[in-house]
Structure formats: C-alpha cells, structure tokens
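A single protein chain has been omitted from the complex, and every remaining protein chain is retained in its original position.
Up next, chain A:
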Amino acid sequence: MPTDQPAAVPKAIPKPTPETRPFWDGAAAGELRVQRCLACLRHYFYPRPVCPHCGTSDVEWVTVSGRATLYSYVISHRPAPGFAEDGPYAIAVVELEEGVRMMTNIVGIEITPENLELDMPLRVVFEPRGDVHVPLFAPAAAPATGGER
C-alpha cells in the first residue's frame, strides 16, 4: 500500500468475552473449536454455557474438521470499514460437517455468483486481525494459504 495514502480503516475486530474465549483461542492456534453437548452429543454455535438442544450445561469444547459447505450468501457491493479494497465481497453462512452454521467471508476465489455455488465444499482458514484470528472459508480445492482474496 502506498505510504502517502491515509491509514486504511481496519476491518472490525471481535472482542472475546469469557464464554467465547475458547473459540478465539482456538482460532489463534489455527483450530476451529465449537461446543458439543455431552448429553445429546450435538454440536452448537455460538458459544454459550448451555446446550440449546436439551438444556444441559454438561458441555465441552471440541476441535472440528473445518470442513464445511456453502449454505447461503450475499455479495455486498457497499464496502464496510476495511473492506474497500476487497471489491464486492461475500458475506456467507457456511454449514460445518458437524451440522452447525456460522457467518463468515469466502476467500481464495473471485467473488461472483457463478463461482459461488450453494453447497460447494469449503475449508476453514484463519486471518490474523488485530489481536485475534478470524475464521474465513476458502474453496476446499484451493491452495492452503489463508486470508487471500
């Protein structure tokens, strides 16, 4: 980036809370972690201390595969702070193979409706941002470099 330009506005940086800290610690370690209920054995997301399926607080953190499929998305044509240089970008919801969904961005592929086919296989990559790492998803077939657009 040319140095005579004003400093770029940064992308939003999430701030962990006690119940979400293991998720963000996992991301910093290059692992996607979600919670699983020890009673009903179902995974869930976002982080919280009680299983939304059966109500028990007997839950654990597990590292999942990071394999996912594309559930739905929009292509934003109005850049949020920090996204101006990305061009149109995909705000997506992916479904992990463990059955939970999360919002993310799709990276590692040119963002067009033709390239983004629902249910296409994806895998997690992590983008360092401020003092956290943010999970993003790339086409499963793409080379394993994180954060590229």
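Just so it is clear, contacts are C-beta pairs under 8 Å (C-beta built on N, C-alpha and C of every residue); 3 or more make two chains touch, one makes a residue touch a chain; residues count from 1.
Note that in this section contacts and distances are computed from a predicted model.
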item: From "Acetyl-CoA acetyltransferase", "Na(+)/H(+) antiporter subunit A", "Choline dehydrogenase-like flavoprotein" or "Multiple sugar transport system permease protein", the hidden chain's UniProt protein name; value: "Acetyl-CoA acetyltransferase"
item: Interface with the unshown chain - residue positions in chain A; value: 11-17, 20, 45-46, 71-80, 82-83, 86, 88-89, 91-93, 101-105, 113, 118, 129, 134
